[in-house]
Every structure is written in C-alpha cells, then in structure tokens.
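These notes concern the structure reproduced below.
Excluded from the complex is one protein chain; the other protein chains are retained at their positions.
Labels run A, B and C following the written order; every chain starts at residue 1.
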Amino acid sequence: MQNLLKQNGGLLALIVLFVFASLRYTGFLSEYNIESFLRYNAMFGLIALGMFFVIITGGIDLSVGSMAAFASVIAALMSPYGLLPAVLVPVLLCAVLGFLNGLVITRFKVMPFVVTLGMFLIARGLALIASGQQTVLLSSESGVGNLGQGDFLGFPIPAWMLFVAFALGTVFLIKAPYGRFALTIGGNEEAARLMGIPVEKVKLLVYSLSSALAGLAGVILATQFSAGQPNEGMGWELTAIAAVVVGGTLLTGGRGSVINTLVGVVLLGMIFTVLNFENGLGHININSYWQTVIRGLFLLVVVLLQSSGTRIKLNLNWKSA
Amino acid sequence: AAQAQELPKLAVKSSYRIGFSQTESDNPWRLAFSKSMQDEAKRLGWTIVETNAGGSAAKQVADVRNLIAQRVDAIFISPREEKPLAPVVLEAKKAGIPVIIIDRNVDESIAKAGNDYITFIGSDFVQEGKRAAEWLVKATKKNAKIIELEGTTGSSPANDRKQGFHEYIKSYPGMQVIAAQTGNFTRDEGRKVMETLLQAHPEVTAVFAHNDEMALGAITALEAAGKKPGKDVIIVSIDGEKDALNAIIAGKLGATVECNPRFGVKAFQTLKDFAAGKKIPLKVINPDKFFDKNNARKYLPDAY
Amino acid sequence: MATREQLLLSMEDICKSFTGTRALTNASLQVRPGEVHALIGQNGAGKSTLLKILTGAYRKDSGKIWFDGREVDFKTPLDAQKGGIGTIYQEVNLVPQRSVSENILLGREPRKYGMIDWKAMHLQAQKILQGMGIQLDVRQELGSFPIATQQMVAIARAVSQQARLVVMDEPTSSLDEQEVETLFAVINKLKSENVSVIFVSHYLDELFAICDQITVMRDGKIVHTGPIKKISKFELVSKMLGREVGDVQCSGRTGFHKQHAAATQPLLNARGLKQGLRLKGVDLTVRKGEIVGLAGLLGSGRTETAQALFGAEPLNAGEVGWKNQTTRLTSPRKAIALGMGFCSEDRKKEGIVPHLSVRENLTLALMPRIAKFGRIDVRQQEEIVERFIQRLGIKCSSPEQPIRELSGGNQQKVLLARWLCMNPDLLILDEPTRGIDVGAKAEIQQLISELSENGLGVLMISSELEELTEGCHRVVVLREGKTAGELAGTITEHQIMHAMAGTEGASQHA
Partner (left out) sequence: MLESKMLKPKNTPPRKPLDVRQILQQYGGVLTLLVLFVFNAIFTPHFLSLQTLNINLTQVATIVIVGVGMTLVIATGGIDLSVGSLMAISGALAPLIFLNHAFEGTVLGNVLAMTLPILLAGVFGMFNGFLITRFQMQPIIATLILFIAGRGIAQVMSDGKLQTFTNPGFAELGQGKWLGIPIQVYLMVLVVALAVYLLKSTVFGRQVVAVGGNEKASELAGIPVQQVKMWVYAISGLLAGLAGLIVIAVNSSSDANQVGENMELDAIAAVAVGGTLLEGGKATIVGTLIGALIIQLIRYTLLAQGVPDAVALVVKGLIIVGAVALQKERRN
C-alpha cells in the first residue's frame, strides 16, 4: 500500500494538482487547453524517455537540448524534399552524434557527463553553423508542418508520437533483453560485464537512442512551429533530468519506470500551466521572477514527497522481511 | 474600417483582463518593457496576465495558447520569432480574442495586420543598426578600424542590427570591421571579449556594440588597458539606457540609438481606441530618439 | 605431462604486471576434463588474477592459453562464457537490484519473438535452483536475500551455463556448512558430466574433500602441482608459505591460544535488543579481556546485532550498558568515541575506500586523533602505518598503493589494522578471517588472543565453529533474532550446533 505511494509519489502529486486546477480554473479542462498542452510537452516527453534509458545505465546525457535544436534546423533544411527526408535525416544524424557520444564513453572511458557536455557545445555549434545563425523557415508547400500541427483521429500527432514512444519504451524496458541489460548495467556495471553482458553495445544503443529521440523532438519543434531554431532547447536537458527523477528513477541507475517518467514530464509541464492560470485569476500578480521562485519551490515539494516516500518504503521492507 | 470587421470585436468596458506574452525577461531592456506594461495596467485598473517564455519561441506558443484557454479579453504578444508565433495569432482570432503585436512582428504572410491582429507596434532593428553606422561614419570621418560586439548569436536583434550597420558602411571603404565577436548582450561578457580583442587588435579606433550593456563593458576594458574611450576609441551602441546616457555625458560613449522599451502607454491606448471603434494604422512605429552629447543630459531623467 | 589435446585447459607461462606490482610470473595451470582442480596460495599469491585472465576480465601481458584443444584469447567475460567457461568471481558479482531469475539467466534468457519470455525464465531459474536443492521466490530482487543466498545464486548462474569448465574463486567463504554440502553435490554432478572445475579456497579440509588435483601458488609463481592425494596438509601449508615443514607451527587448528583468565569488569552489557523484525531480544555481555563468540545460523541476526551495538542501525528497544553506565548507541561515531571498533563482514561495500591509499584506509578512523587543529600529523601517521603493515604482514607495494589494488585478504588485514591502531576497549569483528589464507589467519587469530590478554574485549562473529571453540571464552548463540543460549568453559562444536539448531544439549543462559 505505502509501497504504492512511494513508487507513485509523482502520480499522486499530479492527480492532486490536476484535480485542484480543474476545479479552480475555468478553461483548464477545455479540449483546446489539453491538446495544446500535449502538443507542446510531447517534445519534452520524447527527450525524457531517451534520458530515462541513459540514466538507468548510470549515465547522463546533457546534449539533448542542443541536439533537438540541431535536428530542428536540419528538418527545416530538408523540408522542401518532403516528409520522409525531413524526419529521417535529422533523426539519423542525431543518432550518429549520439553514437559518437557512446563511442567516446565506452572506448575512451570518459565520464558521460563530460562527453555529453562536449556534445552539448558541439551540437549547438553545428546547429548555428547549419542554419547560418538564422531561423530556418520550414517549407510550407511540402506539408511537412502537418506533422507538428496536424491531428490524427482528433488528437495532436505529436501526442500520438509521445504515447507510441512510451508504449514501445515500456515494452523495451520490460521485455527486450537490451532493456534489461540497461537496467543491469546501472545496477552494477562491473558485475554486468563479468556476467557477460555486452556493456559497450548497450551503452552505444542508449546514447544513440537518446539522441535519436532528441532528434525526433527537434523534428516536432521544427514542424510545429514552422521553423528550425538553432537557439531553441536551452535547458531542456535539465527539464528532462528533472522529469526522470520526479518519476522516481535513481540517477545512480539500476531502477526506474518508464510510465512514471511520463508522469514526471506531465507534472513539470503542468506547473507552468497552473502558474499561468493562477496569474489569470487576478487575485495575485506574480511577476516573472516570482514565478521562477515558485517553480523552484514546487519542484522542492514534489521531490520532498518522493524522498519521504523513499523512507517509508525502507521501513516497510523491514516489516515484511 | 472594412478590414476591421474581420477582426474579433472588443466590447467597451471600464476594465479588461489582458494577456501579455513576453518572450523573455533576462535583461534590463525586457524588464523595463514588462514594467511599463504592468504600470499602465495598474494605472488603468486592468488585470494583466503576464507569461514569460524564457527565450523559447516554442514555450511562447504554449503560453499564448494558455492565455487563449483562459479566455482573456485581449492579448499582447512580443514575439520571439516571426514565423513560429504567426499561427497562434490565427488561433486567437478564431477564439475571438483580439491581438496586438509588440516589438518584433510575426510573419505577415501567415497573419496579417488589420485582418488577423489589430496592429504591430514596434521598433526597427535594421534601422537602428543603420543609424548607429551613420553616426559612426561621421564621427570617425569615414575612417575607422572597428570592433563589433555582437548580441547573442542567432538572435534577431543581433542579426538585424548587424545587417543594418554593414549595409550602411558598405559604401565607405575606410570603415573596416577588424573583429566581430559575440558578447551575448551582457556587460560582463562584453568586457571580457573586449579585453581579449584589444590584445589581439590594439590598432582599433572604434567600437560598435549591439547594445549599451556591452558598450559599457567595453569602456571598462578600454580603461583597464589604459586607453581613453571616447578619444582613442570611439564607441556607438543601441538602446539608450540610463548608464549609457551617463557615459555619453562623461564623454566615454559617443552615441546610442534609442530602442524604447516603454510600449505600455501606446499599447493600451491602441487597444482602447480599437474597442472604441477607431481606425488603427496597420503599423505603429515607436519613434526612437538618438542620444549623443548634445541631448544626453536633457533626456537623462527619462531614461530607463 | 599430458599433451594439450588431452587437457581441457592449459595456461602456459602467463605473466601479468599491474602498475607497480608483478602479479604473475610464468604461471602455468593444467586441467584435465572432468577433474576438480584446487588452486591454493596465500592472499595476494595471484590466484584471482590468473583466473581473471583466463575468463577475459584482465588481459595477460604474455603467455598462451589453450582451451579444448585450441589456442584462445578471451577478450571479454562474454567471450569466455561463449567459449564454454562459467565463472564465480571472488566477490559476489551480481546485480542486487535485479531479480534472482535475471541474475541467473540474463544474457541467455529464453526469448519469444526476440522478447524475453518471463514465464519461461522464472520457471527455468526455479528449476536450476531446485536442482541445487534451493527453494526461493525467483521474482524477488536478489539484494533482498542474505549474502549466502546471493552466493548460491552466483553458483547457479555459473553451473547452469552448460560450460566445459567452471571456475570458482572462493565460493564457500560466505556459505555455511549445509550450503557447502550443497555446493559439493553440485560439483560432483558436474564431474559426472565430465565438466571440470577450478576451485579456490582457503579451507584445506574442503580441498581434500572435493578436489583431485592441486596447484599451489606463491608470489605469482606456481610452486607445486600434482594429485591432492599425494600431498599432506602440512606439506601444502609449507609450500604455500615457502617454509620448511618443521617451521610450520600448529598448536591447535587455529592460531588461538586461549587463556582461561577470570573475566573481570563488564565492558558491554546488552539487554533485550530489538530492531525491526530482525532482532527480537538479544542479551549479551562482554567483559574486559574476554573474547566472546557470537554464533548462529545464517540470518539469525548476528550481523544485525553487531551493527546495532556499534550504533550503525537504530534500535527499537533494549538497554545497553557500557562500563557500568547505560548509554544510547546512536551512531558509529559515538561508539568509536566510547572505545569500540567494528570490522564489517562486507569489506567491499562497508570497508574499503577504493581510491584511497593503504595508509589512508588504515588510519581512516584514527585521523581525527592524530591531528592538531584539524591538521593531520603525517609523520605519526606514516609511523603507525608502517608498524601495522609489518605487524600484520600486509602485502602491498607501498603504503601509498590504492587499496583496491590489494588482494582480498590483504584488504581485510588493512581493515583490521584500521581498528587495532585505535587501541579500542572493545572490538566487534564480523567474520574477521573470511577469505584470509591459513598463514595470515593464524597470525590474526594469534593477534586477537594477545590483544585480549592485554585487556581488549572482543565480540567475534564467525561461521567457523573451530574458531569459536578454540578462541572464545564464551559463546553466545543466536536463533531467530534472540539469544538462544550461552556456552562457557570448554566449549565443543557439538554444543554450539545444538544451540544454533534449537535442539537439546545446550546449557541455558546463566
């Protein structure tokens, strides 16, 4: 029972916040609001999913934000050639950069933090170079923009992509050997190696995957906002890391849940929405710097909820042992 | 007047609930901008809902959508990027909410002033760059070795001011840009970059900074290197903030092109006029002054 | 000598240097099909290194390895696994957060359409464990089981790989007798299937019970190899230590020489200790100059008791008296300030600080004491370290060598020294001689005896009954988290076993 609470501390916070907001603000539950929320946060969801797989191996990927910006530029550059190139080329290019991340991490044994910090700079530089330091407009003839702006069965396409990705992610983590390998490596890398698990291949895979998903987020960025933007994605890596952690995953690796990561993404996104709505009530006038303070406090509360939950779990284990 | 019929209507009321989507609030210019909006709203007794996109066009679109979902009476948008923000203006129109665009415009091929939004109240970055160049050409008698301190790489004020400046000096072969590096619009980086460039290019005679803060940083760097800003090296910049006017009075800064952040009064007045059914021009350019040693003292009390 | 074709494994002239130390010099090892081959040597002799080279965990500097008639050079443990070698490493090298089934089968899990077939996987894991006579919930996290169970899982993983050769590096060091029996049954079964086993252990009895051939290592070299039947224990020990048979002194079977000195003032007096569901009422007393043994089956709560007494785990109930005053044990810091020391059973997780040098590891607890105004007196520190390195015969290239580079047994000695240098009144030792070679073991036991004669109180947890019977003045026996009995005077293994099991024969608590 309390174990449930711990694992779902984030979910609990989300439900509370959601109920609170739907009762308090008119327009919060409107179809328009929910769809626009999903359309925007789909990008963070995809990035957080990639980050999740990196983090369960005990690594970290700081390059995702720059990677998304790079992908958005490439997608915009490829947009005149049609949907397929505009999606595949940026995603593949990012996957290659991610593969390079993984290669340096496994071959030269450089800490993931440093390698991806390097890529954080490099990908940003590449985005600026490729775009000529300008916003690159998406071609409007090819209809590529539909991918970000259109609906499928009355639901935003980016949101579909998000749900499919998370469904696949869940299956991958639970059922696919490489998903289990990733968890195992995070648990104890040396042991995993001695157990004969192909540690290097798994790492190459997760870093490529993380970058490819960041690339996909970049494609959504370009198509949804009709432009490749080399200066976008600042700080996205921290949002993604925060979402993964709020989802109850340990940064030391070895444990985590895909669905709770989604909960983390939605929760963090909802903080912004709720702050905006609260401002709109006109009772208080929170200027932008107070908003930052409140956002920080909110994160504090959510994480505190998680950490006290952690202790409940430990105590419980003793009793059931 | 014919076009105005296609715009959503705004009932005449004594007080409105206004949404204001600010693109970022991490520099004095933006903060002065936001403050003038807040002050005017307070003066009128209106409610203003300000959102801050933190420099992200994507977040700004989400913010505007959020304002639409809240069904505010009207929305002011200071867009981060022209194209990404255009579609959401159409969404506001569809929801029956009139929009005024401030500072930078949105893509006119997607959303048209007078048709999809009321009007654009703005400044012209390219023009600012040109005016800075114009002054510098005169001040240096068409001969200068210039260091250009650029704004944040890839941002539109940086790109446009650069463009305007370079377009103008093109026809003066004596005006030579010997180095151009970004100082990210900040005083600290402006100083650091200038310190470094001074070492590599001691022959410099002029500086063009994309904003006042970097110009002030450059002045510190020049003084530390034992040069006299205003004499050995002539500096021109853009914005017109208080410190810059002080520097002009002290003879350190040559001139600065005003880029007035105080849109509040004009923006709210325009909205009131619109509600009252008056005809609104499709473009309202905030008149930008030009400050040099002749008028700096006079305008100092008004500077932000 | 047999040719390569007749042998299953032939390692020839293997050399290996680590920065600073030469771990192996022309070491050779031959194993025939279906034979159980003992590998023995002092701590740091190079056993683990040799085996890690075989399984691809380390790369050799030079030498050749022939396996199954072909020359091989395994680059990763995975290669070796695929090549037909299953391995149990010295430290339990499994992943505690994963389930038991995954730990046994990961890497060769049953699949359906490329995806893991969990049902089949759990079933298969269960069957493997059942084959070894173990019944447990294979879906649970491995970390929730005691170390011994984890060790059995490691064994299950290695032997279920259909390997031609199973390498076991000290598999029994954390097992109790019953589980050792189980392991021997497994080994015999492997043997009957013509699978070979390399078996490393510091328990000579075990070697003689199960092995066919024996290879003795000393200082990275092979000093003897031959059938085990043809060598006596004494010869073996003398070969290991590099001394003549006559020199190897052995009064008892352990290095203890118990003085039946009348016990004096009580030092530690614990009554009714309770904690969670693990401890349900432990009573025990340690007096000055007394060695008290703490016996019990696996999971009986010995480690918990020790940790609670040291303040590492908060108590729910119970009273603790220290030198006639009641105290509350809230943290290891406080316990140390009172004059206690505690040597944990899990040296990798709770003992060593891997990147730090031997010097700093040894003085980790002592540091505040040899500091003036927060500054460490390095001269004094070095002196102390030098003294203990000599006294305990710690084998390291210099006091500045990082402790992670030391062999397991030598790490254990450094940890012992960490506490001895504190001059404590009471030393709590949880399995102090686990993984330590016979020579060093006797030395350590002797040292404990001497210290107790000088007034040190010792509480010693041990799974080796002879250590308890020969070394301890009294033995407190725990059963299911409670003190089940206390033995004093001439203690026999028989008595302890009865008390542990809860059958007749144990004298009740005085």
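Following the convention adopted for this analysis, a contact is a pair of C-beta atoms (placed from the backbone, for glycine too) under 8 Å apart; a residue touches a chain by one contact, two chains touch by 3 or more.
Here the structure is a predicted model, which is why all the values come from computation and not from measurement.
**Student:** Can you pull out the displayed chains that the omitted chain is in contact with?
**Tutor:** So, taking every chain into account, the missing one touches A, B, C.
**Student:** Based on the whole complex, identify which of A:Tyr81, A:Phe152 or A:Tyr289 touches the chain you can't see.
**Tutor:** Looking across A:Tyr81, A:Phe152 or A:Tyr289, the contact with the absent chain belongs to A:Tyr289.
**Student:** Of C:Ala185, C:Ala317 or C:Ala371, which sits in contact with the chain we cannot see?
**Tutor:** Result: among the candidates, C:Ala371 touches the missing chain.
**Student:** One chain is left out of this view; which of A:Val19, A:Leu84 or A:Leu238 touches it in the full complex?
**Tutor:** A:Leu238
**Student:** Which listed residue, B:Lys130, B:Arg191, B:His210 or B:Lys252, touches the chain dropped from view?
**Tutor:** Answering carefully, the residue with contact to the hidden chain is B:Arg191.
**Student:** Would you write out the residues of chain A that touch the absent chain, in ascending order?
**Tutor:** 104, 108-111, 113-115, 117-122, 124-126, 128-129, 133, 238, 241-242, 245, 250-252, 287-297, 299-300, 303-304, 307-308, 310-311
**Student:** At which residues does chain B meet the chain that is not included here?
**Tutor:** Missing-chain contacts on chain B: residues 25-28, 31, 35, 150, 153, 179-182, 186-188, 191-193, 195-197, 199-200, 202, 213, 216-217, 220, 224-225, 241-243.
**Student:** Footprint of the hidden chain on chain C, which residues?
**Tutor:** 15, 17-19, 58-59, 61-62, 310, 312, 332-333, 335-337, 342, 344, 349-356, 360, 364-365, 367-368, 371, 374-376, 378, 418
To be clear about the criterion, only the chains that are shown with their structure count from here on.
**Student:** So if I look at the partners of chain B and the partners of chain C, which chains show up in both lists?
**Tutor:** Output, common partners of chain B and chain C: A.
**Student:** Closest chain to the overall C-alpha centroid, by per-chain C-alpha centroid: which is it?
**Tutor:** Of the chains present, the most centrally placed is A.
**Student:** Which chain has its C-alpha centroid farthest away from the centroid of chain B?
**Tutor:** Between chain B and every other chain, the largest centroid distance is to C.
**Student:** Can you give the whole-Å distance between the Cα centres of chain B and chain C?
**Tutor:** Measuring from centre to centre gives 72 Å for this pair.
**Student:** Which bits of chain C are touching chain A when the two form their complex?
**Tutor:** 55, 57, 76-78, 80-82, 87, 89, 93-98, 102-103, 106-107, 109, 111, 114-116, 118, 144, 157, 276-278
**Student:** For the complex, which residues does chain A have touching chain B?
**Tutor:** 25-28, 30, 32-33, 36-37, 40, 43, 128, 131, 133-135, 137-138, 149, 221, 224-227, 229-232, 234-235, 272-273, 276-277, 279-280, 282, 285, 287-289, 291
**Student:** What residues of chain A sit close enough to touch chain C in their complex?
**Tutor:** 171, 174-177, 180-181, 183-184, 186-188, 190-198, 254-255, 317-319, 321
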